[in-house]
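Inspection log for the structure reproduced underneath, given as structure tokens.
With one protein chain removed, the remaining protein chains of the complex are shown where they sit.
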Amino acid sequence: MFTLETVKAHCDVPCGIYDPSAAQLAALSVIRMIDLINAAEKGDDEAAYLNNMARYIAVKEEEAVKCKEEIRIIWGDFIKPAHVETYPEIHTLVHNIMMKGGAAKQHTSREKGMELLAEVNKFAEIFWAIKGVKTKTVTAPSLPNEDIVIADL
Amino acid sequence: MFTLETVKAHCDVPCGIYDPSAAQLAALSVIRMIDLINAAEKGDDEAAYLNNMARYIAVKEEEAVKCKEEIRIIWGDFIKPAHVETYPEIHTLVHNIMMKGGAAKQHTSREKGMELLAEVNKFAEIFWAIKGVKTKTVTAPSLPNEDIVIADL
Amino acid sequence: MFTLETVKAHCDVPCGIYDPSAAQLAALSVIRMIDLINAAEKGDDEAAYLNNMARYIAVKEEEAVKCKEEIRIIWGDFIKPAHVETYPEIHTLVHNIMMKGGAAKQHTSREKGMELLAEVNKFAEIFWAIKGVKTKTVTAPSLPNEDIVIADL
Amino acid sequence: MFTLETVKAHCDVPCGIYDPSAAQLAALSVIRMIDLINAAEKGDDEAAYLNNMARYIAVKEEEAVKCKEEIRIIWGDFIKPAHVETYPEIHTLVHNIMMKGGAAKQHTSREKGMELLAEVNKFAEIFWAIKGVKTKTVTAPSLPNEDIVIADL
Amino acid sequence: MFTLETVKAHCDVPCGIYDPSAAQLAALSVIRMIDLINAAEKGDDEAAYLNNMARYIAVKEEEAVKCKEEIRIIWGDFIKPAHVETYPEIHTLVHNIMMKGGAAKQHTSREKGMELLAEVNKFAEIFWAIKGVKTKTVTAPSLPNEDIVIADL
Partner (left out) sequence: MFTLETVKAHCDVPCGIYDPSAAQLAALSVIRMIDLINAAEKGDDEAAYLNNMARYIAVKEEEAVKCKEEIRIIWGDFIKPAHVETYPEIHTLVHNIMMKGGAAKQHTSREKGMELLAEVNKFAEIFWAIKGVKTKTVTAPSLPNEDIVIADL
């Protein structure tokens, strides 16, 4: 069964609680919406079809924005120059997440969602390494073919 | 070490992904803010003191609202009449969470935050029981004295 | 002529001012949007058609969310355990409103909107009974066939 | 008993439903918050005092903004040049409401709130006159000394 | 090259910083979205087409709202009765902007966007005249045929 084993919320004061899970879940939701968008069938009821499509697209938009936002917050508030010395690739990685998040908003292909998730997973691995927590890769059962990096506590 | 071992986000389409962890974390954040509010010292710099207090209070407000919102969504979208038959106390429990959430906004005593968390934990236990997932109780180390119910997957 | 004869706003402090009218009007707006969605004609200008549909669907979404939100606030902030003893059905009724509100977001049939309004009207009746105010049922003239419960002061 | 006897929501499509009651209630809430702000006592518990003040001020801010917003929407979407010919003072009145709303945000004196309400009431009178609905003036019992113009249907 | 030569942000305290540029740019964005809406081609991939249209329509909506909002703020907070004496047409102008902004939301024709921009430009001219700043008209190169009034400092 698919689980993300650790989550800690961010509360902006800062209170020392950060977790990339929300960003990973947002990326999974983007993929889920893309799948729904591509599986939707028009049939005879165009109003119902457009209602569904409008809602899937709006949620995809929101979740992609949320994904970028969550990563930006952890990167800006938790990642310090000392961490960047150890993980010098982290700036490029975050920049990629911003670009991939934008692409997932503009497109409806599953590949764009998968690329976003892959980058977010890399960020999560670095985050947990900084925290000294081992991670493992599991497969999300309700979204076949999505691998996600989780903390192994 | 404190961890919430399972998290699944809600994405409103509905996409079948729900998790009470966000509500539990919001309740923990309320407690954290109450602690910061009560520990703040005025000193000579009243501007700095008011800046801190304003931010703690605003985050407490937000997190209490978020806590209520997350529970309302799971209750309204995931809990079906069949679940209510098995757990007839769930409506009263959700109503209590709404009242306790309101009290946590109006007050600054730790007790109000603890009462909110206790009710949210009861909700989480029922949620995981419905999903057939065992739970255990752990203590949040950075927030002494807060016990939190987590899924044991 | 259609009127809602009493309105009192909620202002969250709490200041003792609550009124279910906003929720009733939100439910009426959901119905109004469903009617517009189903009456829209595609014609030759697909851009204009999609512009209209996108706006109707977005407003339907917003109003359904607002309807649930308003009921949740009154239920959580105004309804106390003593009221629940007198009106033990109120929890189930609020749960129904959450479910009907979700259905109205997912669908475009008028029936879903009417079911939402019917439940919200029942809530309004209980609310006004608690306040000791008589209610009557009037028909909204601009939305034929919608009956709405109003306070009779 | 205090009642606003008619309310119709605005739903932005436009769906032909407008009502100044929301703006009147927002102005009443501004006054209510000003009263709470001025009645608050500091006592020994500064945290509790600041929590209350922060919440009253935030609600005052929100309600003043909402008041201006509601008037702006009715003025921009419902009031047509033909109405302006009949009621040439309406532009100046709306401009006053914007200025009075701003003043109510910046100050904590009851007078500022009362001035805002007075202008909003004038706007409501014109609105109902355009709709061909008689109005009367009632006193809000829970907010002593506030007179409010309501439709008499 | 197209430039707006002066910009000052509004910060609501008030801090004395106002500028109509944000409203002009919002009007330009409305026109840009209308152009994208009308240029979009359906092709074989309806999902991609609807994704694009949904995003263009949503941004058009947002920018039209933002345009009205920015003008309302400057009019309500910066324009005083003394300015109205010198520029008695300003109330009617602002009312027109509200109506044109609404029309731009409801329609997809370029003409509606151009009419909105024309009125906003007139407002900018008055604003800069009050500030004693000369203006000139330039052509926005990325949006051919759009003339925009800017401060000539």
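The chains carry the letters A, B, C, D and E, assigned in the order they are written, with residues numbered from 1 in each.
Convention: a residue touches a chain if its C-beta (ideal position, glycine included) is under 8 Å from a C-beta of that chain, and two chains touch if they have at least 3 such contacts.
As the structure is a computational prediction, the values presented were derived from the model and not from experiment.
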Residue, one of D:Ala54, D:Ile73, D:Val120 or D:Ala151, that touches the chain absent here: D:Ala54
Residue of A:Lys42, A:His91 or A:Lys134 touching the missing chain in the full complex: A:His91
Interface with the undisplayed chain - residues on subunit A: 13-14, 68, 72, 75-77, 79, 84, 91-92, 94-95, 98-99, 101-102, 106
Touching residues on subunit D - with respect to the absent chain: 37-38, 40, 42, 50, 53-54, 57-58, 60-61, 105-108
Contact set of subunit B toward the excluded chain (per top definition): 45-48, 50-52, 54-55, 58
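Basically, only the chains that are shown with their structure count from here on.
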Rotation, 0 to 180 degrees and nearest 5, that superposes subunit C on copy subunit E via CA atoms: 120
Label of the chain whose CA centroid is most distant from the centroid of subunit E: B
Where subunit D and subunit E are represented by their mean Cα positions, the distance between them in whole Å: 28
Distance from the mean Cα position of subunit D to that of subunit C, given in whole angstrom: 23
Overlap residues in subunit C, where contacts from two or more other chains coincide: 13, 50, 54-55, 58
